[in-house]
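A protein chain is absent from this complex, but the other protein chains hold their places.
Chains: A, B and C, in written order; residue numbering restarts at 1 for each.
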Amino acid sequence: MKARIHLLLGSLGAALVAFALASPRVIAADKVDPVADAKAFQNFFFQKFPNVKHEDFVNGPYSMNEDMKRQWQEKEEFPPYEFALEAGKEMFSTPFKNGKTYADCFPNGGIGIRQNYPYFDSGEGKVITLELALNRCREANGEAPYSYIKDEMASLTAYMAYTSRGKLMDIKIPDDPRALAAYENGKRYFYTRRGQMNFSCASCHVQSPGERIRAETLAPALGILNAMPIYRSEWGGMGTTSRRFVTCNSQTRAVPLEPQSDEYRDVEYFLSYVANGLPISGPGARP
Amino acid sequence: MASSIRVRATSTGDITEVQALIQHPMDTGLVKDSKGELIPAHFIQQLKFECNGKDVFVADWGTAVSKDPYVKFSFKGARKGDELKISWTDNKGGSDTTTAKIA
Amino acid sequence: MTTTPKPHWRPHPTRRLILQGAASVALLGLGNLPFAPARAAANDKYPEEAFRQKSEADAIKALYGKAAEPSDKVKLDAPEIAENGGVVPISVTTSLDKVTSISFFVAENPNALAASYRIPEGTIPAVANRLKMARTTKLTAIVEADGKLYSATKEVKVTVGGCGG
Partner (left out) sequence: MKRSLGLAMLLALSLAPSARAASEADYKAAYAAAEAASKEAAGMRNQWTVTVSALAAAKRAADDGDFGRAVAAAREAEALAKASIFQAVSEKEAWKAMEIR
């Protein structure tokens, strides 16, 4: 904890200096270039962990620690998310009161499309995540929306992720300034420090993946959402992307935002885009 | 509702490998809920596997078995297509049973 | 009341059904009798007494009524550091024969006996399952073979989860 405090005071000091020197030069150089970002992001991890196979990064902490990987592989023989998967499959085919099903709301009947989510909706000018699309589908068919952090949403996304297993993440940023702005907002959120701990997502998942924070081995940020939703032994149950964001925030002592608020959707957009080309491995099991 | 027991029984030669995953909270009775009250103990005490009318595996479990418990074992003397009967009882008198064909 | 051991020859079908009926009735009836006698685990009853014991030594005595000697014929596989104390995948195999029972003891848990398995004739003496461990602890697997007890022990490190907040 002592180091964190120096970090806190140090970074506040550095910020002061940066803030004072914020000359136009810094702003001008910052043209948003997602393609270059993604390449730099992936190379950072490929060089930092040369002997981790590229597609292994989607296995989070297990790509960082052999002993844990063995425990994970043993669990994968009959994984604890088996029940959520089956519940999701059943829910996916059970028609709504009006006779329609989720398949009617999604391209290709919702099968094997998880790798294209989240996408930027030019009509609405906003990022649409899989969880949001599922609730919108329910509301469009006269059904009450599910909680974003509870089991029903996790079961549905688990089944949809399962039908995309192995497909490569394929997120598009259309040539629309609002899409670039959403991507940049997600990147800003990812690198911004928050909470009394003064951590950003990057403090843990870029600066120290593979190391431990208390008992948790930190996952690399590259491909960190490819396994969503995850069954965490810690929670003794399933967790959606929303639940992961909310709990991460409160662990840095930052008050979480509403699930699926703009920042969360944009950071999911950013993290998924920079993981383009890596396989979908959801649903996942995690410590 | 689907049974709480998921089973995979595959036979190679004379040996049948059985894996089972059971949906059950396996509460120890030592954990408090968000309101600070103790969640009463609720765990599977006995799990029995029968094949061709004979017990092939019986598990006596305490509170230290993980939530959504998993167990794997193998036995001899069964062939593809034989039926495996699995049943459990817990400390609250709850129970469930299912059957599975050996693949 | 004990159930008659399963005869090797194929008994007359209806007699077998009666036997089975009697066995299952006995089982249900004795589910949670307070005074379950602490005899060898080979019978059908749930070893209530053994699961109630706190220490490993008492649990072994209550379950088997005799001491175990370490043996390298019992192969216990457990992680060095548990990724999560709530779900620790462990397994045991043994080359001993005439195995009738396999049990796991987690020394530092509130109750040492975690799980006990009855291995009928014809079943391979090997088990894999996932256990909870309260803290860093010694894990012991005991195999009852031909009436004698053989054990293997490993230490599993368990750390507090969570990272703050």
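Structural remarks
As a convention for this text, contacts are C-beta pairs under 8 Å (C-beta built on N, C-alpha and C of every residue); 3 or more make two chains touch, one makes a residue touch a chain.
Note that this is a predicted model, so its numbers are computed, not measured.
Considering the entire complex, the omitted chain makes contact with A.
When the missing chain is restored to the complex, the residue among A:His54, A:Lys69, A:Lys150 or A:Arg194 that touches it is A:Arg194.
Among A:Phe44, A:Phe96 or A:Trp235, only A:Phe44 touches the chain that is left out of the view.
Remark: the residues of chain A touching the chain excluded from display are 1-2, 4-5, 8, 11-12, 14-16, 18-19, 22, 26, 30, 37, 40-41, 44, 187-188, 191-196, 198, 200, 202-203, 206, 250, 253-255, 257, 263.
Simple rule for what comes next: only the chains that are shown with their structure count from here on.
The chain pair sharing the most C-beta contacts is B-C. Our note on geometry: chain A versus chain C, Cα centroid distance of 42 Å, whole angstroms. Averaged C-alpha coordinates put the centre of chain B at 14 Å from the centre of chain C. Computed from the mean C-alpha positions, the centre of chain A lies at a distance of 34 Å from the centre of chain B.
Chain B has residues 67, 70, 72 in contact with two or more other chains.
Shown for chain A are the residues in touch with two or more other chains, namely 75, 80, 236. Residues of chain B touching chain A in their complex: 2, 6, 8, 19-21, 23, 67-68, 70, 72. On the chain A side of its complex with chain C, the touching residues are 61, 67-68, 70-72, 74-75, 80, 197, 204, 213-217, 233-234, 236, 247, 250-253, 287. For chain B in complex with chain C, the touching residues are 15, 28, 30, 45-46, 53-67, 69-77, 89, 91, 93.
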